[in-house]
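All protein chains of the complex are present and in place, except for one that has been dropped.
And now, chain A:
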């Protein structure tokens, strides 16, 4: 009677022990508070070779490395996007490693808050997320003033299509319409822990937007040129009135006989004679 009970107790203890860590010999813990998340890995039993250091990874990226020989290593996640699959490794690599999975609601990222597109071109709006667990569902909405947001769906003969993977979602607009398409687009990503949204404002440029400023500036340049030539013609006629008619187009090399009031810096012309 006692022996099976003892075996049962031993089995339960063993199972409970295994459940507290993902590796046989490493104990892991996740301490979540409002400001920070602390991940801890502890080698439960010392191994024959000494510990040379620790390394923390998130996915493929190395977060931190050190050379201390302690049996415990900690990593504090400071960023907002704390969910993900982390890994702590005791160096040398065979000493032990463990996965620490921090679950959390997703965080959705966009490239730019405002996107511009040209009338008639195809436009792609993109939202990304690298959360853990990965996004199960992406949804797109278009904001409608006053009324409920319009849900956007794949419209095979229409202009919009949505292509999604757990890491990113793309809203393709085929031929941008300047009346209907500008506005705020909302992408929403949901996983088992929650959801997050991001807003992208789309502006559609008309094809001829630059034409009016262009014509305006060209007109301004032509007016400037006309003014310059008129000014010069009037100076020449002044010269003609004051002095003998000049034979050439020079504005600067006015005849000597002209009064110095007409010439700019007439003194220079005077100096010439004294050389």
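Keep this in mind: a contact is a pair of C-beta atoms (placed from the backbone, for glycine too) under 8 Å apart; a residue touches a chain by one contact, two chains touch by 3 or more; residues count from 1.
The working rule: contacts and distances are computed from a predicted model.
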Per UniProt record, name of the chain withheld from view ["Monocarboxylate transporter 13", "Tubulin delta chain", "Glycine cleavage system H protein" or "Ribonuclease P protein subunit p30"]:
"Monocarboxylate transporter 13"
Taking the entire complex into account, which one of A:25, A:118, A:134 or A:190 touches the absent chain?
A:118
Check the options A:32, A:47, A:62 or A:225 and report the residue that touches the missing chain.
A:225
Since one chain has been left out of the picture, which residues of chain A touch it in the full complex?
116, 118, 205, 209-211, 213-214, 217-218, 221, 224-225, 228-229, 232, 244, 246-257, 263-265, 268-269, 271-273, 275
